[in-house]
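I am attaching a structure below and will ask some questions about it afterwards.
The complex is shown incomplete by one protein chain, all other protein chains being positioned as in the whole.
Chains here go by letter, A and B, matching the order in which they are written, and residues are numbered from 1 within each.
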Amino acid sequence: MSVDTAPRPVEQAPAPRGRRARLMGRAPQDTPAGLGTYLLLAVTILFSVFPLYWMFVIATSDDEALAKIPPAVVPGNQFLVNLEEVFSLQDVFFAAGLINSFIVSTVVTASVLFFCSLAGFAFAKLRFKGSGWLMLFVVLTLTVPNQLGIVALYIVMGKLGWNGTLLAVIAPGLVTAFGVFYMRQFIVNSVPDELVESARVDGATTMRIYWSMVLPAIRPALAVLGLLTFVATWNDFQWPLITLSGTDFPTSMVAISDLASGNYVIYRRVLAGAFVATIPLLVMLFVGGRQIVRGIMEGAVKS
Amino acid sequence: MRRSWSHWARAVAVGAVGLTMVAACSGRSTTGGDDAGSGTVTLKINFWGDFGLQDLKTKYEAEHPNVKIQLNSGEYNAQHEDLQKKLVAGSGAADIAAIDEGYAVQFRGQSDKFVNLLDKGAGSLESKYLPWKWKQTLSADGKTQIGLGTDVGGLAMCYRTDLFAAAGLPTDRDQVSALWPTWDKFIEVGQQYTGKTKKKFIDSGTNLFNPILGQQQVGFYTEQEQLQMDGGPKVAFDYTVKALQADISAKLVSFQADWDKGFTSGAFAVLACPAWMLGHIKETAPGTEGKWDIAAVPGGGGNWGGSFLTIPKQSKNVDEAYKLLEWLVQPEQQIEIFKKVGNLPSQPALYADPAIAEFKNPFFNDAPVGQIFPKMAQGLTPQYQGKKNGPTRVNVENVIRRVENGTLKPDAAWAEAVKEAEKASKS
Partner (left out) sequence: MSTTRAAPPSPRSAPERGTGGSGADERRLTWRNRLYRFDMRYMPYLMIAPFFLLFAVFGLFPLLFNGVVSLRNYELDDPTLPYWAGFDNFARLAGDEDFWNALYNTFGIFLLSSLPQLLLALVLASLLNRRLRAQTWWRVGILLPYVTPIVASTMVFSVFFSRDFGMANWLLGPFGGGDAPIDWRADKLHSWIAVATMVNWKWIGYNALLYLAAMQSIPRDVYEAAAIDGAGPWKQLWRITVPMIQPVVVFTVVLSTIGGLQLFTEPMLFDLNAQAATGGPNGEWQTIAQLIYKVGWKDLNLGYAAAMSWALFLIILVVAGINTWLTSRLSGGRK
C-alpha cells in the first residue's frame, strides 16, 4: 500500500478538546473500546448464537411446542427422544452419515496436510526448472471454482465406478491449490535457507529435511490448514448430494437433507440431527478457535 | 520434541492411507447386497409413505433367517427420480422398487431394465388382478411384466366429525355423503363451513385437483401420448380454482411439515382420501383417533394413485427378491397391509374375504372401509397415464400453488397451467 504516510506538521492541527480530542489522531487499535462498542459486539454475538440456540430449542421440543404462537424459546426435554427417532429411522442413514463424515473429513484433511506441505516445501525452498511457472499455475487455479466442472466430474466418477461411494467424495478433496499456496507462504518465512543448506552439506536427503526440519517448523500452519479443511469438508453439501443421495452411506449433511425431504418431515427430528452434526465443529471452534481466527486473518479462502 | 512430532505425522499419514482403504472397501461392499461369507442376503425395498411393510418384514425375516430386509421410504417424486437415475447409471437401484401408476408408463417403456416377472412365473397371478391393474405395468408388446400391483387408490373423503359438529354440519357418514353429490355442492358446503367457523374447509388446492382429475375419463395424456389439457385437466382445474376463489382452502403444501401439523391442529376439516391416505393420517396425527370418519367422494367414483412393486435387473439377488415380492402380494399379506395402513389390495377376490369385507377402521370411527373402498375400485374405468405424467402433474400442481399463495391471478391461471404442462411434456 503506497500511501503518503509522512506526518504533517503537528502545529497546524486545531487544538482539540475533550474526549473527542483524546481519540483524535490515535489509531483505532490503540483506542480503548467504549461501552457502545461492547454493546454492539454483544448484539452481534447474540445474532450469531441465536440460530444455533434455536436449533437446540426445536431439537429438544415436542410437536406441540412447535405449533405454538408465540414460538417456544426455552429448550424442552425431548432431546433424547428426538435423537433416538433420528438414529432409528431406517430410511435415513444418520449414524452412517456421521461416521462417513468423520472418515471423509479426516482422510481429506490428512491428505491435504501431507501433499500440500510437501509441494509447498518444494516450491518454497527447492530449486527446479519450471518452478516459477508451476507456482503461477497453482495461484491461477485458486480462483477457478471447481464446482463448475461438477457435471463432468460426475461422468468421470461414473466411468471409474466410484459414484455412490465415499471415494467419489474423498478423491476431489485430496489436494487443494489453496493448501499449496498457504504452505509455501508459510515455509518461505519460517524455515531459514541456511538451515536447509547446512543440512544438505551434512548429507541429509530432501525428504529427511522435510520430515525432520520443515514439518516441525510449520506446525502452527498445519493446525490452521487442518482445521479449515476439516470444517469445509464436513460442511460440503452439493457434490456429496449429487453422488451419494439415495445410497445407504451418505455424509451427515446429505442425511440431514434426507430427513428434510421424506414423506414425514418432522422438524424436531431434522434439527436434532442438524444439531448433532454441528457439535463436532462447535468443539473444534472451542478448542482451535484461535487457530481458525488466525488462519482466516492470514487470508484464508472461502471454499 | 522433534521425534514425537515426526511420530505423530507418520501416524497421521499411515492413518490416512488406512482410512482411504477402509472407505474404498466399505464403498465397494455396499454396492452388492450379498454379504459373502455369512450367506445372508440383504434385500432393499424402496418406496414412499407407508406401505405397511414393517410387521411383514419382521415376519418374513423370521421365516427366512438368511434374508434381511431393508425398508427405505422416501418422498414420492424423489423415489421415482432416484430410480430413474439409478436405472441409467446402471447400478445402485433397490432390489425391489415401488412405482406409482402415475410413473408406470415411463418405466414400462424401459422394460429391458427390469426383471420380466413373467419369466419368474408371475403369469399365474394375472387372473387374480383387476385386469386394468395388470395391464398398467405390462410392456407395449405384452411380453414383459415389470411389476406386480399392490394397492389401488379408490377415492373417498375423510372428514373431522368434531369440526363438522362445531360448524353445525351433520356428522353421520351417509348424511355427509348426501351433502355433496357434486363438486359444486361440495364447494358450497365448504363456504358454509368457512363462513360459520372462520376456519378453512379443505387442506389444499392440489388435493382437490388430483382426485377430480382421477375421476375423469382421460387424464393429462391420451393413449396416443398426446397432451390433452382441454379435457379432464380443465374440469379438475376449474373446480380447483373455484374452490380457491371461494377461499375454503388452508393453502397447505401436501406432504410437508405444516400440512402434517394441520391434521392435528384442525387447520382443515376434510380432505380427499384414497385408501392409502388413511395410513398417513393415522401416522401423522395419532392424537385424532376417533375424530375422523369417511364419506363418499363427490361426483361418483374415481381413482388416485396405486402402486406396483418391481425388480430392477441390477438387483444382485433377483431370485430372493422375487420370492419376497411374490410373498408380499399373497392375500394374507395384502389383507394385513389393508388392516394396518388402509391400502386397498388390487386383487378383487379379496374384497369378498370377510377379513376385508367386514373390517371396520377404529381410527376412523369404525367406518366400514372394507365396504367403501372395494365398491369404488370395482366400478373403475382406469385412466391412461402418459409417459410424462409425473413431471406434468408436478408442474400443474405448482401453478395451483401459485394461485393459492396469491402470486397468480385466477383468470390467468389456466393459460399458465397449459403452458407449464406443455413444458413438462417436452422436457
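Rule of thumb we're sticking to: a residue touches a chain if its C-beta (ideal position, glycine included) is under 8 Å from a C-beta of that chain, and two chains touch if they have at least 3 such contacts.
Keep in mind it's a predicted model, so treat the numbers as computed, not measured.
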| item | value |
| --- | --- |
| Among B:Ala122, B:Leu325 or B:Val399, the residue in touch with the chain that has been omitted | B:Val399 |
| Option from A:Val81, A:Ile99, A:Leu174 or A:Ala217 whose C-beta touches the chain left out | A:Leu174 |
| Positions on chain A contacted by the hidden chain, ascending | 1, 3, 5-8, 10, 12-14, 16, 20, 23-34, 37, 40-41, 44-45, 47-49, 51-52, 54-55, 58, 66-71, 115-116, 118-119, 121-123, 126-131, 133-134, 138, 141, 143-156, 171-172, 174-175, 177, 180, 205-207, 210, 231, 234-235, 237-238, 241-242, 245, 253, 256-258, 260-261, 265, 267, 270-271, 274-275, 277-278, 281-282, 284-285, 289-290, 292-293, 296-299, 301-302 |
| Contact set of chain B toward the excluded chain (per top definition) | 75, 77-78, 81, 84-85, 87-89, 110, 253, 255-258, 261, 267, 397-399, 401-402, 405-408, 427 |
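Going forward, only the chains that are shown with their structure count from here on.
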| item | value |
| --- | --- |
| In the complex, chain A residues that touch chain B | 63, 66-67, 90-91, 103-104, 106-107, 110-111, 113-114, 158, 162-167, 170, 211-212, 215-216, 219, 245-249, 258, 261-267 |
| Footprint of chain A on chain B - complex, ascending | 1-2, 5-6, 9, 12-13, 15-16, 19-20, 22-24, 26-28, 30-31, 44, 48-50, 70-76, 78, 82, 85-86, 89, 91-92, 255-257, 260-261, 264-265, 280, 283-284 |
